[in-house]
Structure formats: C-alpha cells, structure tokens
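A single protein chain has been omitted from the complex, and every remaining protein chain is retained in its original position.
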Amino acid sequence: MTVGQQFEQKWQENSGKIIRIRQIAELPGFLEGIVRSYGHHGNMPIVMAGLPKTWSDAISQGSAQAAYLWAEGGDKERFRQYCEGSTLGVTGCAWAAADAGSVSLYSDSEQSLLPSLLPPIHAVILKESQIAETFQSGLQAMYQHAKETHFWPSLIKVIAGPSMTADIEGQLILGVHGPQDVYAVIVEE
Amino acid sequence: MPERQRIAKEDETVVARVQLFVTCLADMVRPQAAIAAVRAMERRGVNVEFPSNQTCCGQFSYNAGYQHEAAILARHFLEVFETGETGHDETEIVSLSGSCAAMVIHSYPQLLFDDAMEQGEPLSVAEDWKRRAQAVGTRIREWGTWMGKTFGSAQEKGHHLPVAYHLGCHMRRLLPPSGELTNMLKAQGILAREPDDADQCCGFGGTYSFTEPAISTALADDKLKNIDKLVHDQGAVCLTSADLGCLLHLAGRQRRQGSPFPACHISELVDLADQNRLTPEHIESLGDEGRK
Partner (left out) sequence: MGQLPFDPRPWPIRRNQALQDQTMRHTIGFVTRRFALAKRDVYRKNPAIEASRQAAVGQKRQAIRDMPRLLEQFRAQVEEHGAQTYMAAGAHDAIAIALRIARQAQAKLVIKSKSMVTEEIELNQAFESAGIVVRETDLGEYIIQLAREKPSHILAPAAHRNRHQIDELFHHDASQQGIQPPVSDEIAELTHYARFRLRQEFLRADMGVTGGNFLVAETGTLVLITNEGNADMVTSLPRVLVSIVGVEKIVRDWSSLVQIIQQPAMSGIGRHLSSYTTMVHGPRQSASAEGPDEWHVILLDNGRKALLGTEFEDVLSCIRCGACLNVCPVFREVGGHAYGSVYPGPIGIVETPLLTDLQVLPEIPSTLCTLCHACLEACPMDIELPHHIVALRRLKAKRRLNARRLDWTMRTWARFWQTPQGYRRSVQIARLAQRVSRQPRILHSAPGLFGGWFETRDMPAVAAETFHEWWPKHHHTGASEK
C-alpha cells in the first residue's frame, strides 16, 4: 500500500472523506457539489487559506459563490466574519500523516486556522508528496524545520477527522463545534 | 521414613514431590477441594507433603493495609514451608488458590523487608527476610497450572462436559498464563468456558467482600448474569475456579437468592473425572461430601 493509500484508508476510518483529482481545474466542480450536498441554497461564501495562488484563483473563478482568501496583511476581523458566515472552508496543509490519517495546519501570515474551524465543512487540499509515513516522523520533520528556521508558528493544529463527541449516551455525533464533514482532496501529481 | 513415601517408592511411580499449601478457606469451608487435589495428585504418583503447621498466607490483612499483621503470618508461612520434610530443596509448593500464590510471589519480599525495617531490625535482617521470601516465591505454583504443566494434556477423553470457568483476577494478571490448566481440564473431558466480560472482577476482593458488601455484591450479580448465560446458551453444568474465595462469594450469592447452582474447585472436577464420575449428578452432590 502506498503512503497515499494508507492515508486515505486511515482518514476514512477517522470519518473523513476523500476526493482525488488529477488537475486543479476539477476542484471548483467538486467543491460546488459539496456545498450543494450540504443543502445550502443561500449565497454562502467559500473561505480559503494557505492555498497556492493558482488553486485559490481556480476556486474563485470557478465557483458560483463568493470566495475569500486569507492573505498576508488581511483584515482578521473581516475574515473571521466571512468564516462565520461560510459553509465551506478550504485550506492547504503543512503536512499529513498516513498512519494517523491526519493533516497539520500552521497559523501564520498565509495560513489561517479559521476556515478549518468555523464553517460546517472543511476541505483540505494536499499533494501526495506532503504525506509523511507516520505521525511521529512528521512531527520530527516539523521540529527540524522549526529549528533550522528559528521559527515556531504560534498555533499548530493537527486534524484527524471531523469534530466529534460521544458525550451523550456514548453515541458518536459529528460536528459539535468544528466541521461535521472534513474532506481531504488529494491532488495527484 | 514416613509410610506414604515408602509406599510410593515400592510402586516406583513417584513422578514428583510437592508441598501442599491448602489455604485457610479450603481447609475450613471446602476441605473436599483439598482432598480431591491430594487424591488427583497421588493417583498420578505425586508424593504430597502437607506441612501441617501452615495457617494462612495473610493476604486478607495485607490487602486491608495491615502490614504488620500480614507480616506475622507471612513469616510463619516461610518458616513452615522452609522447614517441611523437603523445604530446603527445590520442592515446588502447590497452592489451592491462585491469589494466595500471587501474594507469596509478589507481595512477600517487600512486605517482610518493610516490616522488619519498621520493627527496628537491622538492614541485614530485613534483607534476609526478603531473600527468604524470594526463595519461597520461586517455588510456589497454583495447583491447576502445576498439574497441567506436570501431566500435560495428552490423553484426551472423547466427551466434553461444559462448565463455567472463573479465572480469578490475580491468576489472570499476576501469575504466568494458565492455559495449561484449561488444557488439562479439557483432557479430562471438562470444557472450561469463560463467561462474557470474563476479565471483570467478581467483586470478592478478600476483606472487601465484607467491608463493602453492596458493591461487592453488585459485581457478583454482573458476573452471575454472564454465568447464567453460559448455563442457558452452552449448557454449563457448574461453576468452577482455581480460587475458592471468588467461588464462595459467587455461590454464596446464588444461594442467598434461592437459586443454588453447583460450584466447586477445579480439583474436585479432576478427581471426579479420574473416577469416570464426571456427570451433572455427581457434580451436584459434591457439596454434600465431607460434611456428614
């Protein structure tokens, strides 16, 4: 099993959903489908962060909804309001781990955690080359990088599935505070 | 020379020599279990020695936090099993309770060391007690596991009588795996079935059973519910265990509720099987023997 397949399997075990696309042009269509399947008919914006410009442009241009991207120097209050009013948050990630089925996001000038937190759906877009074999090796690499660059992001968030709880009668429910649906969109290289 | 040793020698069938630790509970309230164990061993050519000064391992006091009281009994235990006929060699001690064996192995060394220090003995004395406890600890075995290991499980009987088997917590978690015991039972035609939730405590817990009867009993009821299921689903004919404490607790609860169900030590089943009397009727009458 490739690292990508292993990630896929574990991510799904964690109640996450998987989409594989060959080229970025396919992305807006998939995202539209996701938003529609959630049953939102109003004009809810898509919020984005931590994406390469070509990707975010593709989403902005290809979607019927308005799309807002977090970018360096952005107004954080306004971006937070967009996130609060959004159905779908789309982000990149710093790295993923196959054995845990997890993705890791750093809060910095390019990446915001809010699109992964406030909207009911979060889609994280990653390339297979970003997937570490194990969560432990990914953490080690992250540490090496931080040491070399002398920089630790103030917030790091590892996501391994949708927001969930079993606090009432032990029954598993998705989407307590964070997203109830998390999609990993793997861009094949 | 004691007569029984002479007899055994004439037979030339002595396969092992053991010291029997009968435990206080078996001695006083279920002597049939100990008698059955002796018969089963002697039938197989085991030379059984019973150091008759033995009393109790002291686990009741130890678990309740009475270290000095437990140490008094532990020291007595060591003296008894070090000075039997064979106490100074490597003779194995077979215990009719897994829990008591675990007590000797795991708790004695530190208990005796700590108590000696607390009583103001010199360090060398405390260390000596610890060493003696460790030496005895290497010799003690739970009876059924020892039987399984010594006699294997080769001669399988054709038929299998299902019984509900309760593996006590200390045997399960503090002694070496006891698969040989259940294999030995199987070879005797006894199919030991563990109830659902088998690894949950039955609630006996030594002193706990009378200091906290409500919780102890709630746990017994959980266990008995799962044992009942074995009776109904798999036709288990009795409850058995290598630990009499658990057995008395569970059987005592059933009797109080007006639904007594045969319960006996594994040794009693092996003894019956040896005599080709392993039937539900004979098992049911086990409790009546030895108390006329």
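When the chains are written out, they are named A and B in that same order, and each has its own residue count from 1.
Going forward, contacts are C-beta pairs under 8 Å (C-beta built on N, C-alpha and C of every residue); 3 or more make two chains touch, one makes a residue touch a chain.
All figures in this text were calculated on a predicted structure; none of them were measured in a lab.
From the options B:15, B:123 or B:215, the residue with contact to the unseen chain in the full assembly is B:215.
Listed by residue number, the positions of chain A touching the unshown chain are 10, 14, 49, 70, 72-74, 76, 79-80, 84, 99-102, 107-109, 112-114, 117, 135-136, 139-140, 143, 146, 152-171, 173, 175-179. Residue positions on chain B in contact with the hidden chain: 2-4, 22, 24, 26-31, 34-35, 38, 49-56, 58, 60-70, 72-73, 76, 83-85, 169-170, 173-174, 197, 199-201, 203-206, 208-220, 222, 248-249, 252-253, 255-256, 287, 290-292, in rising order.
What we mean here is this: only the chains that are shown with their structure count from here on.
Chain centres here are Cα averages; for chain A and chain B they lie 59 Å apart.
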